[in-house]
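Only a single protein chain was left out; the remaining protein chains are all shown in position.
And then chain A:
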Amino acid sequence: MFTPVTVLDPGWLAFLSPELASRAQFGWTISVHILFAALSVGLAPFIVYFTWKDVRTGDERFARLRSFWVKVFAAGFVMGTVTGIPMSFQFGTNFPRFAEVAGELIGGPLAFEAKMAFFLEAVFLGVLLYGRDRVGDRTYVLSSVLVGFGAWLSGFWILVVNAWMQTPQGYEMVVRNGLEIAQLTDPIAAFFTPRLPWMYVHMINASVISVALLVAGVSAYIVWKKRDAAAWNTALKVAVVVLLVSAPFQALHGDAYGRHVEDTQPQKFAAMEAHYETGQADLHLLAFPTSIDAISDPRAENLFTVSLPGVGSFLASGGDFDATVLGLNEYEENPPVALVFWSFRVMVGLGFLFIALALWGAFLLYRGRLSESDRYLKAMVVASPLGYAALLTGWYVAEIGRQPWVIQGELKTNDAVSAALSGTDATLTLAAFVVVYVALIATALYVLKWLIRGELRDLGATDDADDGWRGPLPEVNEND
C-alpha cells in the first residue's frame, strides 16, 4: 500500500519510540487544551455575574466587562474545541488498547460530556455572542448561565473518566472476542470513584483561581493605564474578592487531597516527596538541589531541604509522627520522580503566593487603595499567568505521578499504545502538534493583547510618557 510517509521514511525520523512519542503528544496536547478548558470553567462565573448585572442594572460598566470577557471566552472556547477534538481522537489513534479495554467505562461519560455539556455550551454561546438583540433579557441571562453550567458539567464528565483511571472500580475484567476488557458491573461505583470529589473540587477551584488572576492582571494593567476606568476598577475588586475566597480554600483542600492520595496511590505520594526508603517520612517545606544531578534525581541526600521531621508520616496517617510511609524502592517501576517532585513544589509554592496576593489585595481594598498601589497593580500583571502554571504543574503531579499506569493497577501505558503505530508516524505528528499548538498559544496571547489594546483605545487611554513603566504589553498609541 502506498503511503507517502513509508516512501519518504528516512529511518532517523523514528528516533522516538511510538510509546514515548504518543505520551509526549498526549501530554503536550492536553497541556495546551487544559489551558483553554480551564479558561472556560473559570471565566463562566464571571460571565454570568457581569451579564446578570448588565441586564439588571443597565450599568455601562458591566456591559463593557461582559462584552470584553465574552469575547475572551469565545476565543478560548474555539481554541478549546479545536484542541479538544484531536485529544478525543488520540484515545483511538495513539492508545487504542486503552480505548478497547476501558471503552465501556469511559465511553459513556465522554458521550454524556458531548451531549449534555458540550452542545449546551456551544449552542448558547452562539446566543450569548450574537443574540443580544434577538432574544429577551431573561433568555439572554439564562444563556450565560447555561454556557457556564455547560463548562462546569463538561469538567465533571471528563473528571469522571480521569478519576476512574486513578482509582478504578465498578468493573470486572472479562474476555470478549479474544480480548481482555473491563466490563461495567456497577455504574454508580464506576462514575463516583473515590477520587472524583477531590479532583473535581480541586480542578474547578484551580480554574477559578487561574482566571481570577487573569482577570485581576488584565484589570490591573488597564487601571494602570487609565486610573479612572470605572469598569476595570470594578473588575479588579471582583477578582480580588474571588481570589480571597478561592486561594486559601485551595490550600486547605489540597492538604486533605494529599492524604487521600497517600491512601489510594501511595506510589504517587512517595514520588511527590521523593521518598525512597519505606519508613518515617519528613515533610520537605522547601527543597533546593545541591548539584545539577539533584534536579533530575531529587533524593534527600542530593537536596538541601527545610523539613519538619516526621510530619510527612503525621499527615499521611492522620496523626502519627512515626507512621510508616511506603517508599519508592518498594516498586519495580516508578514514575519520573523528578518531574513529579518539582511540579508538586512549584504548584504548592505558587498556591501560597496566591494566598499572599489575595491578602495583600484584601488589605488594600479595605483601605480603599486598591487601584492606587502601583506595586500591587504591577504584581498582579506579573502574576496573571501564574495560576495557569500552578494548574499545569498540578495536573502533571496527578497524571505523571500515576505512571507507569494508564489505569491504576490495571493497564500500563506501555501496553495501551497502538501496535500498528510506527515511531516515524508518531514522531511526525508529534512535531506537527508542537508546531501548530505553539502557534495557537501565540495566537491566543495576541488575541488577548488586541482585545486589551482595543479596550484601552475605547477608553481613550493613550501612551503616557510619564509612567515610565514598560509592561509585558506594547504601549498603546493613537495609531493603533
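Note that in this section contacts are C-beta pairs under 8 Å (C-beta built on N, C-alpha and C of every residue); 3 or more make two chains touch, one makes a residue touch a chain; residues count from 1.
Going forward, contacts and distances are computed from a predicted model.
The complex includes a chain that is not drawn, and of the options "Anaerobic dehydrogenase", "Peptide transporter", "2-oxoacid oxidoreductase (ferredoxin)" or "Cytochrome d ubiquinol oxidase subunit II" the UniProt name matching it is "Cytochrome d ubiquinol oxidase subunit II". Screening A:Val175, A:Ile188 or A:Ile292 for touch with the missing chain picks out A:Ile188.
One chain of the complex is left out; on chain A, the residues touching it are 1-3, 5, 67, 74-75, 77-79, 81-86, 88-89, 91-94, 96-100, 102-108, 110-116, 118-120, 122-127, 129-135, 176-177, 179, 181, 183-188, 418, 420-421, 425, 429, 432, 436, 440, 443, 446-447, 450-451.
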